[in-house]
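Below you'll find the structure, written out as structure tokens, and then a few comments.
Part of the complex only, each chain left as placed.
For reference, chains read A, B and C in written order, and residue numbers begin at 1 within each chain.
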Amino acid sequence: MSQRPLSSPWRQQMYDVIFEAETPAGRWFDIGLLVAILASIFFVSLETVEGFKRNQQPAIYYAEWGLTVLFSIEYVLRLICSRHPLRYAFSFWGVIDLLSVVPGYLEIVIGNSSRSLMTLRSIRLLRVFRVMKLWRMMNEADELSTAIWRARNKIVVFLAVILVAVTISGSLMYHVETLTFNVDPDTGVTPDTQFTSIPQAMYWATVTMTTVGYGDVVPRTVIGKFISAALILLGYSLIIVPTGFVSAEIVGAKVNGLKSRRICQTCETSDHPDEARYCYRCGTPLGEFEESEAVNEG
Amino acid sequence: MSQRPLSSPWRQQMYDVIFEAETPAGRWFDIGLLVAILASIFFVSLETVEGFKRNQQPAIYYAEWGLTVLFSIEYVLRLICSRHPLRYAFSFWGVIDLLSVVPGYLEIVIGNSSRSLMTLRSIRLLRVFRVMKLWRMMNEADELSTAIWRARNKIVVFLAVILVAVTISGSLMYHVETLTFNVDPDTGVTPDTQFTSIPQAMYWATVTMTTVGYGDVVPRTVIGKFISAALILLGYSLIIVPTGFVSAEIVGAKVNGLKSRRICQTCETSDHPDEARYCYRCGTPLGEFEESEAVNEG
Amino acid sequence: MSQRPLSSPWRQQMYDVIFEAETPAGRWFDIGLLVAILASIFFVSLETVEGFKRNQQPAIYYAEWGLTVLFSIEYVLRLICSRHPLRYAFSFWGVIDLLSVVPGYLEIVIGNSSRSLMTLRSIRLLRVFRVMKLWRMMNEADELSTAIWRARNKIVVFLAVILVAVTISGSLMYHVETLTFNVDPDTGVTPDTQFTSIPQAMYWATVTMTTVGYGDVVPRTVIGKFISAALILLGYSLIIVPTGFVSAEIVGAKVNGLKSRRICQTCETSDHPDEARYCYRCGTPLGEFEESEAVNEG
């Protein structure tokens, strides 16, 4: 993103403020933008609450307008100070930035805040990711995303296993719950099952295996409850495996992280004693070891 | 499965396409089969949804027929190109393959899609496992199943502990909730308990201890809620143990995996320095170490 | 428990069969006992199901009687072959064994299966622990109970933290939900809160923080939902900590287990190379290392 230098110094400065977060001004700009985005999300959410509709509350109406104007100015400034305005305009963030201001203006043309405009305005939500570069704990976020990324294949396999388990459990429970012999021995009536179809039963299986357990779909027959309890236990035994994998991945990353600092960047030798300052093979200086000041006092 | 060579070259080729996934043609066949199986599962599920019954929707009717014919052709081809057709026909997958096409033809004989045929057709679901050999992340799936397999005894013990806990908690809660002195001090009525029997109470205990918590069976008396809260906390303390076991198993497997590459395959010596290329005892070449190119540049 | 020898050989033999599980006969006795206990639990549970009451189903009535007679014979045999019959009679298991047969006989005296007798009969459940010595995976059960035992202090601290969190969250939510200004802006009615008292709110907090979430007590006001969502997130951040502790405990136990086999039992020296057969300090033979046959081929 730091494609300097630009043609004129003020454009360069503006670029640093708007697109970067390394200068104090840039950081303040990003904090202001974050506040504006959060406020905008807050208002979009509030509008859907009964009694806070835009037309009922002029304050919300004007606040929304103010934010739309602010975002428009920001969009124009981004276009101006970008080195490749067109490339920016058609980039992912450029489109998101545009889509976050368009509904506000469309409303004037159409006359009333229609349903679909409100849906469109929700795209503004995605802008929250834009200012993520601000966070001082980016370091932690990196580690978190690295962990998810390293575990991606396992998560995919896990999701596939869950899907197969969900399909089979769902079909099984559908057939069990809708069997005709499920008659209450006392009253003689067939219970009104909530497993009305296989997709519904698969929804139940997903909700159950992840231990969410809404309770909107539950087995009502004795045999259904029995099989359901067995499936829950099997599902639970299955679902703790990916937790273990992610844990192992993170523990492994931590251990490897510590180890790799003792590996020579030149010749890859890795069995240096902890107090070594240089590779014993090729003399390349080694990275500092966390718990040791040996490098400074050797 | 690669029991080559077969009598004629085209049977050999067909065998490679249908039973293997190593050749490009074999891979495309498997992808096509996967799509067909998923479509078939989709249609079987859709048929159970009100408004999408087969007789109401001709499109589903024809799609189902097409898939039955496709699976029949596939079954015959498998029979033809298999070296031991009978052995295949009576193998697990052979029976599944047959059962996935039979209901379609039985329907013509019987005249109408009966309930039990639909149940039979659900067996088709199992075919999804057949194309699992396709997945390029088979490696990850292996690791996942190894982890489950290594933890199997612990999972069995855990399930037994859970069963005992479920039985005791269930009986306790049944007796607590149905005690006659549970009368509301204000209204003077006994609350209508949902713990109608011990099996029902055990169903509640299973749903609760796995943190699923449907809410279809909940304590309604004050003392029942109190004991229930205590059981939840005890159950939670218990249920996090197997998660830890699985994690430890996976971490252990990872650490051992790294270690074992430094163990000489001939004499089992295991204390080689990381840059060693040959066993210092018997000269057997060692496996390559992940983070080191020492073997190539020594 | 192996307090041999007893006065007469047949008493000794009977002792081995009834109290031990090392001989084939003893193992078969235990398996038979396990089946009888499970059947007895099954019948006690079944009796509470509407339509399976003992008086309605003669089969259950006779099965129950058969089991009571069987357990009586077993109790008498245990008394006879025990070296200290009195000590056995007043031991934990002796009392449990007696209590599992008494209700059956009391019933004849009283005439009808009263409520309290049924409760008493549930004590039979505890006998399931008696035959646990049978399990061939006792090894795993040991490891599991060791892990729980090692983590006991942390679990106690965790339970205390949860209790404090539950008390504070419950009180907070009670006050929030019963505040008088919680009036629906449209209908003008105060929602009928389910947080009727602080103990009820603490029950809600327990059910929520352990992610069980029955849904029988849920916030109904806007502010209650907001605070509830915040408490859920905080509670979730808190509740994953003990999971980590148990995992760490088990991982640690595993690593220490591997390490300790390299520690000399005589002089505690612990830095032996992996292929060492004797302590390099005092000559004591070392335990065998898992992945190494070095002991046999050195």
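Please note the rule applied: a contact is a pair of C-beta atoms (placed from the backbone, for glycine too) under 8 Å apart; a residue touches a chain by one contact, two chains touch by 3 or more.
Computed from a predicted structure; not experimentally measured.
A.B. asks: How many copies of the one sequence build the whole complex, if 3 are shown?
C.D. replies: This structure file describes a complex of 4 copies of one sequence.
Convention: only the chains that are shown with their structure count from here on.
A.B. asks: For subunit B superposed on subunit C via Cα atoms, how large is the rotation, as a multiple of 5°?
C.D. replies: That pair's rotation angle lands at 90 degrees.
A.B. asks: Please report how many Å separate the Cα centroid of subunit A from that of subunit C, as a whole number.
C.D. replies: 39
A.B. asks: Based only on mean CA positions, could you tell me how far subunit A sits from subunit B in angstrom?
C.D. replies: 27
A.B. asks: Could you say which residues in subunit B touch two or more other chains, in rising order?
C.D. replies: Within subunit B, residues 158, 199-200, 202, 211-215, 243, 247-248, 251 contact more than one other chain.
A.B. asks: Would you pull the subunit B residues touching subunit A in the complex into a rising list?
C.D. replies: Touching subunit A: residues 41, 44-46, 48-50, 115, 119, 122, 125-126, 128-129, 135, 137, 139-141, 143-144, 147-148, 151, 155, 158-159, 162, 199-200, 202-203, 206-207, 210-216, 239, 242-243, 246-251, 253-254, 273-275, 289, 291-294, 297 of subunit B.
A.B. asks: Going by the contact rule at the top, pick out the subunit C residues touching subunit A in the complex.
C.D. replies: 49-51, 185-186, 211-215, 222, 247, 251
A.B. asks: Going by the contact rule set out above, which residues of subunit A touch subunit B in the complex?
C.D. replies: Of all residues in subunit A, those touching subunit B are 153-154, 156-158, 160-161, 164, 167-168, 171, 174-175, 180, 196-200, 202, 208, 211-215, 218, 222, 225-226, 228-229, 232-233, 236-238, 240-241, 243-245, 247-248, 251-252, 256, 259-260, 263, 267-271.
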